[in-house]
Each structure stands twice: as structure tokens, then as C-alpha cells.
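See structure below.
With one protein chain withheld, the remaining protein chains of the complex are depicted in position.
To keep things simple, chains are lettered A, B and C as they appear, and every chain counts its residues starting from 1.
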Amino acid sequence: MITTTKNLELFLETRKLTEQICKPLEIEDYVVQPVEFVSPPKWHLGHTTWFFEEFILKKHKEAYQIFDEQFSYVFNSYYESVGEKVIRTNRGNLSRPTVNRIYEYRKYVTEALVEFLNENEISQELEAVLEIGIHHEKQHQELLLTDIKYILGNNPLLPIYHKNFNESKIENHSHKWLSIEEGVYEIGKPEDGEFCYDNEKGRHKVYLNEFFISNKLVTNEEYLEFMEAGGYQDVLLWHAEAWDWITTEKIKAPQYWHLIDGSWYQYTLSGLKPLAPEAPLAHISYYEAFAFAQWKDMRLPTEAEWEIAQEKFDWGQRWEWTESAYSPYPNYQKPEGALGEYNGKFMVNQKVLRGGSVATSPKHTRCTYRNFFHPNLRWQFTGIRLAQ
Amino acid sequence: MITTTKNLELFLETRKLTEQICKPLEIEDYVVQPVEFVSPPKWHLGHTTWFFEEFILKKHKEAYQIFDEQFSYVFNSYYESVGEKVIRTNRGNLSRPTVNRIYEYRKYVTEALVEFLNENEISQELEAVLEIGIHHEKQHQELLLTDIKYILGNNPLLPIYHKNFNESKIENHSHKWLSIEEGVYEIGKPEDGEFCYDNEKGRHKVYLNEFFISNKLVTNEEYLEFMEAGGYQDVLLWHAEAWDWITTEKIKAPQYWHLIDGSWYQYTLSGLKPLAPEAPLAHISYYEAFAFAQWKDMRLPTEAEWEIAQEKFDWGQRWEWTESAYSPYPNYQKPEGALGEYNGKFMVNQKVLRGGSVATSPKHTRCTYRNFFHPNLRWQFTGIRLAQ
Amino acid sequence: MITTTKNLELFLETRKLTEQICKPLEIEDYVVQPVEFVSPPKWHLGHTTWFFEEFILKKHKEAYQIFDEQFSYVFNSYYESVGEKVIRTNRGNLSRPTVNRIYEYRKYVTEALVEFLNENEISQELEAVLEIGIHHEKQHQELLLTDIKYILGNNPLLPIYHKNFNESKIENHSHKWLSIEEGVYEIGKPEDGEFCYDNEKGRHKVYLNEFFISNKLVTNEEYLEFMEAGGYQDVLLWHAEAWDWITTEKIKAPQYWHLIDGSWYQYTLSGLKPLAPEAPLAHISYYEAFAFAQWKDMRLPTEAEWEIAQEKFDWGQRWEWTESAYSPYPNYQKPEGALGEYNGKFMVNQKVLRGGSVATSPKHTRCTYRNFFHPNLRWQFTGIRLAQ
Partner (left out) sequence: MITTTKNLELFLETRKLTEQICKPLEIEDYVVQPVEFVSPPKWHLGHTTWFFEEFILKKHKEAYQIFDEQFSYVFNSYYESVGEKVIRTNRGNLSRPTVNRIYEYRKYVTEALVEFLNENEISQELEAVLEIGIHHEKQHQELLLTDIKYILGNNPLLPIYHKNFNESKIENHSHKWLSIEEGVYEIGKPEDGEFCYDNEKGRHKVYLNEFFISNKLVTNEEYLEFMEAGGYQDVLLWHAEAWDWITTEKIKAPQYWHLIDGSWYQYTLSGLKPLAPEAPLAHISYYEAFAFAQWKDMRLPTEAEWEIAQEKFDWGQRWEWTESAYSPYPNYQKPEGALGEYNGKFMVNQKVLRGGSVATSPKHTRCTYRNFFHPNLRWQFTGIRLAQ
């Protein structure tokens, strides 16, 4: 099948990029898990590999020899239906398998899969699983970068990941409110044969009131104004749960911001830098995005508004928090079997983010892509686009 | 003003009903708080009273003498902007003020308010505050009943609240799927002068696909089938957070169900009873509602679907979980000042419930009413209506 | 048997005193449990009664009718071997049985026991159980008073228990260091037929170095000096666990001390009072006692030192923290059966206190009495006597 050739290339390119992302790391950096939602880089390397072994090779490659029987237990993540797994908080407690051993595992599985694809005509179903596996690894590439940032950025030595990594491009154009007329629109992925996740499917109509959306992301400077105006102290700007959160966690600024001798600095993947006032804000929670919008007497867009308006502005630097809760689209179909656990089971208590970020894997952004996180999380490159 | 007369009556009738609800209680029952989200009945009695004192009498009644300076601290609930408050988990630790003292407080405030209303022409703004105060107390009447059920139902002696309280009416009519055509509809409260909360306002258009909705609530019998088919053991039916929840909390049945010598019983406000198979199911979480719908290969309605379809079926026995997250309607306006804390600050991580229940206060149901709870809570009379 | 007559009187006198202690309470005060280690007064009333029913009437009284089958579950405390029990943290969640019902229970059991004792010659073993039951109730009388103090003293309204309750007698005599010579001494209860607990038995020899012990308790004034000298801020004075404790719990003064407009007040059972400088200090933890002694360059006595020296000073106002861990005496014998759970199972991680307090039941002090608490607890009337 022709698609496979394309996917074979995409597969190889993806496998390679994952390893390139890890190049600047020391062995020690691969191991730690400073907080539950961050995984050790070596776990990402193994887990993305396990996916191909578990869902393709083990089931479909004749006489396939499993690399190590115990890896399934170590590298399974959330597929409860596939069997036992190391509990998430425990990932950073495992020194073995070593990083070298995991690179051997990667090589072994990559080669076995190439062999398999070269030697077999595969079904459309299997092709779909392959595609999911590739895009799954792409997703983990972004997590790898943000997890690495967390690991290094929470080390008191604040080590540099890569001196050339540029996290922000300043949006130089002047500010404008883009207006969208009231009416019935369509959102969701059209059936055009391109890859997408189950949660984007089911293109459907929505009714939108007239609204206005900003052509620029909120900048560090604008957010600093909010801070200096006492935004973090004004209870009326915050959700009840948000107020508990900033109080308990003593939140007073975006993640990775440091106040040193009266000036603000920002830890970036290229090290600690003075805060760039005009750069787009990053690393804020939904709670903070919401409070900032309240303070401005504005609001966040819904995901439908974002999707309809997005053609009119540049996006892709920051994951943009929307007001929309992560829910199934009308007629959402959960895939059969273990892969059914992929998206649907997270559709409660999370908020949709749209766009993409400087850490997003190439060929992994789409205007219909529905990213989602709990409203308090901010280690992703999250930002704000205002609406009203 | 004419409205005030109507509201004066509603006020007195509401104040009286609160106390009637408490009639069957022993003094001891007024005091305890077995779990954070349940408040002691005496706290409800004081808190609903404090609302009128704080927002009307203190600010507007000339020469008003505060009943007890310290009550503000004791009976404030969540109005962070109004001052310090006893933290929620601490309510059940306070033996004083005594129940008698709180009844005196009620009498004092009720009389002062009547005097105030009789002697003053009040502004429309204040009339609105009065209305909110009355409906606030009505909301607490339902909480009173469900909190009393929790307090008694978690006592190993399983005491009866009132032997005549009937929690369920069997829906005798035969089952039908009601169908609604695709199209643009309107939801939200029309501006008809009737009272409603801020969160219902802003009637607006929505686009709905064709859908089908059940003319009956799910019964105990149907839910038992799900349980007996292993519903609580099949991970693929559950949200990820739901699975953690049933595992950690060892959830295996709806709240208040007891398995005694192989038969199911249900604790009700009229005591422990054999499970009534045909009665509408109650006391399940959103998580369980969702899993049940998954198992049926169906789904829960959205709140828009519910609101559009509701004319075609009977409702009001159970709060019906919807698939909709609790979010602001387009053009939602938060009220100014402390009352702005009323609804908006809860608009994250909660699910909308529609309908009403056997515990709902009279004149407190509307087809546009948006109730909301966290997805794991089930001490309210919650139930399931399926859609597809 | 002659002893029984004496014990019958002691029994009746004890039962009565328990109820007298509760006289000043409102019904509501009987119900709450503001912290795990405090029990609701109504629980104490029931639990001390249950002891007699469980260990005497149920087993020995012919045709004894149990008052209520479920009370065993509700009022068992720590006798794991006797059956299930309401978990300790749950006691304050039970509104039923009501206070009145528990008073009926008390009357029923008291009368049944009197009848039993009048109609039967009882064995020496049973006599011993009766004595333990009486002294058990005496122990709970002290807990009742200190739990009531905690319940009222942690209520923002700071209600008075009884206006005549005097917590402190000033020690007017001048300060002296009492000296005890080096040598072999004997401690532990002599076998003189008087009642004592198992943990005091086994009189045995100990070797003591020469030491000095104060003839007075530390006063509020002296402790205030320590506070004002920065005692709570000097890490070198504290045990590592103590430092964690004062940091986490934000401890800055003894329990029940309030700083109001720059002056210290003390909540007492007769209400809030200005701190009495010369009164003996109360309500400090072992950690604080130890840090205070360190600051003075002195130490706390061991329990052997205390027992040998006690004839030379007045004691009984405060439970005096000793440096001794609560361990079994040489040749300690745990009683057989369920009553074996009485003392021995607590012999780890607790500190011995000696003396007695203003809350101790009459006829419940002895110079060999070994009281014990975890080192962080301070709701008892605990104090400090220095040694060097």
C-alpha cells in the first residue's frame, strides 16, 4: 500500500527526532520525576517504543521475540485493559532498565517494525494503529521537551538544555480585534483522509453569537501589569478552586518566573534570561488565564470560536486555553478495544487548549486539534488569547 | 411596591418551611458534619439567616442592632470578599451557638426584616437581593434534607427521619424514545420578570443535531442489571478519574444501598427499605451515570438537549446528570460585588444537572435551572435519563 | 466479700461524679469531636458504661438483657479483640444514640450492676475487673474535663464551662533545689493490696546518680521569658521532630494562650482570663518542656528520679513530663485476654508523665502512677518540673 511508504518515512523520522531531542541530556537527566505529571525522559523513550511492540509487533509480526517480558509492566502507561503497570508516581524510582538498555530496545523495535512493514502488506486497521503509534510518539516529543524543562528548571543549578532553543517569537504587528458574525458554523475534522484523533472527528454544526477575538497573544508585559495591579490578591477575579490553589500552592507568578533583586527573570530551555516584555506569555494555568481575562473585563474564547476564527490570526506558539471543557463531540465514537482508552476516558474535569506551541512536534498541529489539560497545570507552553 | 408583598409572603413561607424541615430532628442531629460537603443543620439555619442580616439589615435598616457580632464569622460560607469565615471542615466542631440560640437568631432577623419591609419602600436592587436571599434559603432547604439524609444514613443505627417521607414515585407509563429534530433552538431564561439566577440568563441560540431522549428515568432494576453484568469491574466503561475514584473509595453500588443477606436494601428518609425495583434510581455520581450509559451504548443528554426536550416528559423526581460541563452562557454577566461570588466562581470542574428532585423546595424548579456538582458527588437525589 | 462493699460505694460515687462533670454542658457540647484525640462527652458516658456491660454483666449476670445490641459497636474503643468498632475519627459524626438515651443506658447498667453485686458473691478475678472498670471511668473523668476544655476552648465564642473551676494554685514557697544522693533505689507499686494498673507493678531496683530536682513547677512567667528570648525560633533547642511539629503546626505558645492587643490571655474552664504570671504553666507538649529545659541548661527528670524524689515536694496540679519513654518495667506481665490490651499495647513512642492534675479524679493519684502521652500532645494539664 502506498500510504505505508509515507508512514514508514514518517515513522523513521519520528523515531529519530525523539532521540535528537534527548541528545543534550546527561544520563542523570533521563531518570528523575520531580512531580507526578512529569515522566522521566527514559520512560518516554521506552513507552513510545512499547506502544509499537504491544499493539503491532506482538500481535501481528510472525515469530516476533519480545525484547524483554518485563518491559510491558514498566512502560505501559494508562492502558488499564492491557495489564498491570508501574504506578505513575513510581516512574522516577526506577534506575533500571538503564538508558543504554532502552536505546537498545528502541533500536530493536524500530528495526523489527521496518522489517515487518517491508515484508507485509498490512490492513487498513493496522495502518491506522501505525499512524496512531507515530502520532502518539509525536505527542510524547512535546511532553519530553516540557518534562525536560521541568526537570532542569526545578533544579537549583538551573542548567541549560540547549543554548539555541528559542521559546518565543515576538508578534510585531499591531493589535486588532477580529470580528466574527453571528450564525451557524461547522467545526471538527472534515473527512479528508488526513490523520486525526478520534476526539476531533464528527464535523458538526454550532451556533455562534457575534464575537471578537484578539489577533495577538497576551504578552509578558501585559501579564505583569495584572500582577502589579494585585491580580493574585483579588479574590473576585478567581474561581473558588483557583483561589484555593493559589493559596495552597503560594502561586504569585507564572511558572519559571524568578524575582531576583527586584527584576523578573524567566527560566527557558536556553537558560535563565531577563523577562522579555513583548514576548508571548507562557506557563500559566487555565485559572490564571481566566483571572487575567476577568481583570480585563474580557473572556477566553470557546473552542468553537477559536476554530472558526483561527484562519484570521497566526497561531502555534502557545497552547491557548479556551473556556470549553473537554467533552465528546456530538456522535463521538470511542475506538474499539484498548485504543479506546486513548482519549475518551479523559473527557471530564479538563479544559480544551487549541493551537500548538514551540515544543509541538512538526506535522502535529491542526486547526481542529483538541489538546486538553487539567485547569491547574502549566508546565506546557500555555498562553492566552482574549475574546469578548 | 407590589412585588414586595408577594416577596414578603414568600419570605415568611420560606422561613417557616426551613424550620418545618427540621422538626423531626433531635438536638444532636443539628450538630454533626460527617463529611466536608455536608453541613450541620444548625449551620444551615444560621447561614440562611446571616444572609439577610449581612446583605440587607446591616446595610439598609436604620439603627439595626446586630444580633451577635461573632455570628458573621461563624455563618459566612463562601463569601471570601465579606471577611473571614470558619473553614468549611470545621463546622461540625462547633457546639455553640446552641440550636436554641440559633432559633432566637432566626426569629430576631425574620422580625427585623418584616419590620424593615413594612416600614420602607425598597429599591429594585434591594428587592433583587431579597429575592436572592429567599431563593438562597430554598436552595439550602434541599441541602438540609440531603444533609440530614447523609447524617442519619451514615449512622450505624440508621434512624428514620420521617416515616411518611416518600422519595420515589414509580413512572408507570411505557418506555418511549422521544425524538427531536436537528436545528437551531433557544435556551436560557426568557426575560419574563420571574426570578432566576444569573447563570440561567442570556437566552441564546444553540444548534442541535437530531437526537433521542428517554421519556423515563433509569430505574433501580435497570441499574442492578448493570451491576450484575460487572459494570463496576469493566475499566473500559469508566473515565480515568472515575476508575481511580471507584478503586480508592471502594465504590460498588449507589450510595445508601446495603446488601444484607444477599438482598439489596436502600436507606431512605423513611428508613431502611427493600430496594424498589421499579422506582427511579437515585444517589449515583456523574461517573456512574456515564459508565451506565456507556454500557447501554448510549449517552447522557447535554443540558441544551434536555432543556429543549423537557416539555415532552415529566421531570422533577431526580436531578438528572447531563454531559455538559458547568460553563458560563455566552454573554454571562457576573453580578457586581459580593453576590458576584454566588455562581460564577464555581464554573469549572463541575457538571450540570437539570430537573429537580423530591427534596427540591416548592417554587424552586424551572426548566432553565442549572444545578451543578462535582462529578463524584452523590448525596443529592441524582438520577439518569438516557439519550442517543 | 468486704471489698465489694467498698467497691460498690466507689462504683456508685464514680458513676455519679461522671454525670456531675457533665452537668454544665448543653446537649450540643456532648456531640462534637473537634480533633481525633478528643472524644465527644456522650461517647465517654457510653463507653465507660459499655465497659461494665461487656466485661461484667454480659459474661456473668444471669439472664442479663443487653440494653442495645448495637451499642457495643458504637462504644467499644480500642479493644480490637472484642469486635468491630466505630473508627475513632468517626465518633463526632454520630448524632445518635441521643444524650438522653445514653443517660438511660447508664442508669440501666448501673442498676443492673448494683443488683448483680448485691445478689452475688463474686470471685477475686471479677472483683479485679470491677476495680479496673471503676478506675477506667475515673481516667475517663479526666479526659472528659480536658476534652470539654478542648471543645469549648476551640470554639470562637470561648464559652465558659463553670465559673468557679480553678485550674491553678500558686506555689508560694521559695524555690529550692532538692538533692538526692547516688545509689540503688526501688520504684514501682509495692504489693499492698491497693488498686494499681498493671504497668506500675513489679517493684524493682534502679541505680540513680546524684541529682537535683526543683521543689516548684515552672510558672507561666518563666515560660514567657523563654518565649520572649526567642525560644520557639532557636532550632538548636529542639528535637528534630519537634522542630517539624512547631513549623508545620505554627506553634508559638502553649495551647489556650491568646495574644490580644499585645497582652497574653489564657482560656480556662472558667473562661478567658489574663495570664496569671505566677501560676504553674499548663498545656505544653513534651517537645516544649524539653526545649525549655535545654534553654535553661537543665533537663527533665526521669520517672525513677521523680518517683524517688516526690516525697519532698507537692505534686498533683500538673502532669509532669519526664524524660522517660513509656516502656514495660522489668518483669512486666500483660493481663490475660481483652484487658491485656489496656496498657501494654501503648508502650512505644510515648513519654511518661507523673503526678496528676487539677482535672484528675479523686482517689486516682499515686506516686507510682504512670501516665503516658505522645510527645506532641498538650490538651491535658501538662507542666514542667526541672532537674539537673
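Operating definition for what follows: a residue touches a chain if its C-beta (ideal position, glycine included) is under 8 Å from a C-beta of that chain, and two chains touch if they have at least 3 such contacts.
Model, not experiment: these values are computed from the prediction.
Undergrad: Decide which residue listed in C:Gln310, C:Ser324, C:Ser361 or C:Thr382 touches the omitted chain of the complex.
TA: C:Ser324
Undergrad: Among C:Lys107, C:His162 or C:His204, which residue is in touch with the absent chain?
TA: C:His204
Undergrad: Among the options C:Leu178, C:Met347 or C:Cys367, which residue touches the chain absent from this view?
TA: Only one of C:Leu178, C:Met347 or C:Cys367 touches the chain omitted from view, namely C:Met347.
Undergrad: Among A:Val86, A:Val114, A:Ala276 or A:Met298, single out the residue that touches the unshown chain.
TA: Of these options, the touching residue for the absent chain is A:Val86.
Undergrad: In the full complex, which residues of chain C touch the absent chain?
TA: Residues in contact with the chain left out: 78, 80-81, 184, 204-207, 209, 211, 235-236, 238-243, 286-287, 290, 299, 323-325, 327-328, 330-331, 340-341, 345-349, 351, 375.
Undergrad: Contacts of chain A with the missing chain: which residues?
TA: Chain A touches the missing chain through residues 26-35, 42, 70, 73-74, 86, 90, 92-99, 151-152, 154-157, 159.
Please note the rule applied: only the chains that are shown with their structure count from here on.
Undergrad: Determine the centre-to-centre distance between chain A and chain C, using the mean Cα coordinates as centres, and give it in whole Å.
TA: That pair's centroid distance is 58 Å.
Undergrad: List the centre-to-centre spacing of chain B and chain C in whole Å, with centres computed as mean CA coordinates.
TA: So the centroids are 45 Å from each other.
Undergrad: Between chain A and chain B, what is the gap in Å from one C-alpha centre to the other?
TA: So the centre of chain A lies 37 Å away from the centre of chain B.
Undergrad: Mind pulling the residue numbers of chain C that touch at least two other chains?
TA: Residues: none.
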